[in-house]
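For this depiction, one protein chain was excluded, whereas all remaining protein chains were kept in their positions.
Up next, chain A:
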Amino acid sequence: MTKLTLAAALLAATTWGGTALAQQTLTMWYHGAGNDVEQKLIGEVIADFNASQTDWKVELQSFPQAAYNDSVVAGALAGNLPDILDVDGPNMPNWAWAGYMQPLKIDETKIAEFLPGTKGIWNGELYSIGLWDAAVAMVTRQSTLDALGLRTPTLDQPWTKDEFMDALAKAKASGTCEYALDLGMAWTGEWYPYAFSPFLQSFGGDIVDRSTYKTAEGALNGDAAMAFGEWWQSLFTDGYAQATQDPADRDGGFNAGKYCFSWNGNWAALGSLAAFDDVVFLPAPDFGNGPKIGAASWQFGVSAKSQHPEGAAAFIEFALQDKYLAAFSNGIGLIPATPSAAALTENYAPGGKLAVFFDLSSKQGLVRPVTPGYVVQAKVFEKAVADIANGADVAATLDAATDEINADIEKNNGYGH
């Protein structure tokens, strides 16, 4: 007992001695409060970094994901941001434009191998970098494909629109599942633009005209977008999918056999693999302009207010090691950002159960519009898609969404484009 106390006192003394050196404290905000696994992983990275050198000491402050963005905006308005920020990829341009973030100065060669979606580039400069990416796939079972007599689509030869609609029609007619398609309508918020705008982009439209980022006219209400809207509405009017979905059905419906196909992310893949032994992850269908899925997940960057950007960059560079990328992937099922990290993981290594997501991310991934206006555009798009699903007039809805996005861009003097 006394020995133990003595040891503890010694340990305390040495730790005290360690911190007493001229270490500069860096604060970091992270969105993972409430997720124990994630907390433990980020805690390990920070502990390793703090132990690896004597110049910097990173201190973590965690927020629940749902309150994270609000906390950063409130912190910025109060002039109180940390040194290191965690930022959702599509939000980064907004924060960079608003002056919350500064360019991230790290060795470019270190991120050469990173998946394109993990690099947060705005105005030609790198602002943030992600340790992982996320990807969405059309989840189904091999037995379902066989029973319906469907071709298994591949990355090189995804389903065409007609093949996809044929698959839905056959699934509905077979009666094996309650609904042919689970789109995840219960997941409101960013899921809508993340998961559904790639359909629009595959039709040839977009949320905003990416050549100028100054208007949505023609992109969100052009012929391609109208075709997307009519198709989207038909999914619900033809009874393939539910416009309003029970959240419990989203989380467990496919695994319970309620849906034949599920449009879901890699984070849910392990659950499906546990439920069925013949789950397959199919690439997005090609609606005419190539198959597309959303890219970019949470990333790390340096706040504009940081007095020590070199320290913050040093931490971020430290965190980019393959072993951490692999640890996050193993811990919470995310796609590691590099092929070499993927090789270290159980599921994403070549031949692994989820390796297909790595390929999906690199081949089909398309980042959401890289503009500070995306934050508003995402909300407008979400409402338009939900309204159309609920039966609103397609042309009028997309026109109204276009007008709202254009008015917002105008109100912000073009968002610096």
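Note that a contact is a pair of C-beta atoms (placed from the backbone, for glycine too) under 8 Å apart; a residue touches a chain by one contact, two chains touch by 3 or more; residues count from 1.
Operating definition for what follows: contacts and distances are computed from a predicted model.
Think of the chain that is not pictured: of "Ornithine carbamoyltransferase", "Polysulphide reductase NrfD", "NADH-quinone oxidoreductase subunit G" or "Sugar ABC transporter permease", UniProt labels it "Sugar ABC transporter permease". Residue in contact with the omitted chain (choice from A:Asp206, A:Asp249, A:Asp286 or A:Asp322): A:Asp249.
Within the full complex, the residue among A:Asp286, A:Glu317 or A:Asp387 touching the omitted chain is A:Asp387. Screening A:His31, A:Lys172, A:Lys292 or A:Lys379 for touch with the missing chain picks out A:Lys379. Across A:Thr188, A:Thr212 or A:Ser340, the single residue that touches the chain missing here is A:Thr188.
Mapped onto chain A, the interface with the missing chain covers residues 70, 73, 76-77, 94-95, 97-100, 188, 243-244, 246, 249, 375-376, 379-380, 383, 386-387, 390-392, 395-396, 399-400, 403, 407-408, 411-413, 416.
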